[in-house]
Each structure stands twice: as C-alpha cells, then as structure tokens.
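Can you keep this structure in mind? I'll have questions shortly.
Moving on, here comes chain A:
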Amino acid sequence: MAKAPQMITANRLSDGAVVYFTAGKGWSVSFTDGAVWNDQEGAEAALTESKESVKARIVVEPYLFDIALTDAGPKPTSARERIRADHKPTFEPDYGSWTGPIAG
Partner candidate 1 sequence: MALLQHGALQPNNWRFVGDDAAVPPEEPVTVSLKRWQAENETLRGRNAAVGVRLKNDEEALALGEDVHRLSLIEVEFPKFTDGRAFSQARILRDKLGYKGELRAVGTILRDQYFYMTRCGIDSVELPEDRPIDGYLAALKEFSAWYQPASDGRVTVLELRHPAKAPAGRSGATFISESVAAHSA
Partner candidate 2 sequence: MYRYDEFDATIVQERVNQFRGQVARRLAGELTEDQFRPLRLKNGLYLQLHAYMLRIAIPYGILSSKQVRKLAFIARRYDRGYGHFTTRQNIQFHWPQLPDVPDILQHLADVEMHAIQTSGNCIRNVTADQFAGVAADEIEDPRIWAEIVRQWSTFHPEFSYLPRKFKIAVTGAPDDRAAVRVHDIGLRIVKNEAGEAGFEVWVGGGLGRTPIIAVRIRKFLPKEHLLSYLEAILRVYNLLGRRDNIYKARIKILVQATGGEKFAAMVEEEWQKIKDGPLHLPQAEVERIHRYFAPPAYETLADVDPAFETAKLENAEFARWARTNVVKHKVRGYAIVNVALKLEGATPGDASADQMDLLADLADACSLGEVRVTHHQNLVLPNVRKRDLYTLWQRLKAAKLATSNLGFISDIIACPGLDYCNLANARSIPVAQRLARHFSDPRKLDDIGELRLNISGCINACGHHHVGHIGILGVDKQGQEFYQVTVGGSSKDDASLGRIVGAAFSEDDIVPAIDTIINTYLANRTERGERFLDYVRRVGVDPFKEALYGPATARRPAAE
C-alpha cells in the first residue's frame, strides 16, 4: 500500500487539458487546487467518486499519483507529473523570431 500522499488527476474530455480532483469533488486545472489523500483507503474511495465525472463526460481516465509535501506545499514526485502540472512543454518554443512576418 502506498505510503506517499496522493492526488487524483485526469484529462478533460473536451480539450484534453490536465485537471485535478478537488476537495469540492470538482476539477481544477491548477495543481494547487488538487485535494491530497494521506491514506490509501481514502484515496481509492475518492478515485471511485471521481469516476462519476467520466460518466458525466467531463474527464477521461482519472488516476492516483504520488506527491510530496514540501515546505513550499505539495509537489508531484515524478518528472511526468511535474510536466503535466505545468500544462506545457518544459522549454519555450522559439516563436518570437519565427512567427510574424518573415523579412526578405
């Protein structure tokens, strides 16, 4: 049984955006709004509840993932979830010099 605290995440059906299950049983795009479960039973019960949103066609495939409770607040422990929490790739695409009218 996982000892680490956990959160629940999923992707929104309409646009695929990363969302987190909140204490109010809703979904938020902000990682910081995600509810934290410290025990496995509570986490799994919440996961079952979160699946109501699948039937309601709000999200697809919710799952539990580990977080760490740091001084700066909860943080995902895996690279994958850190990247998902940012909602974008880890680099800035070099748009400034390409997009917009090309000289010449």
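Following the convention adopted for this analysis, contacts are C-beta pairs under 8 Å (C-beta built on N, C-alpha and C of every residue); 3 or more make two chains touch, one makes a residue touch a chain; residues count from 1.
The candidates came about this way: all candidates are chains of the complex that A comes from, given by their letters.
This structure is a prediction, so every number in the text was calculated from the model and none was measured.
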- Note on the structure: Every option in 1 or 2 belongs to the complex, but the one touching chain A is number 2
- Query: Which bits of chain A are touching candidate 2 when the two form their complex?
  - Reply: 11, 13-18, 54-55, 57, 60-61, 66, 77-80, 83-84, 87-91, 93-95, 97-104
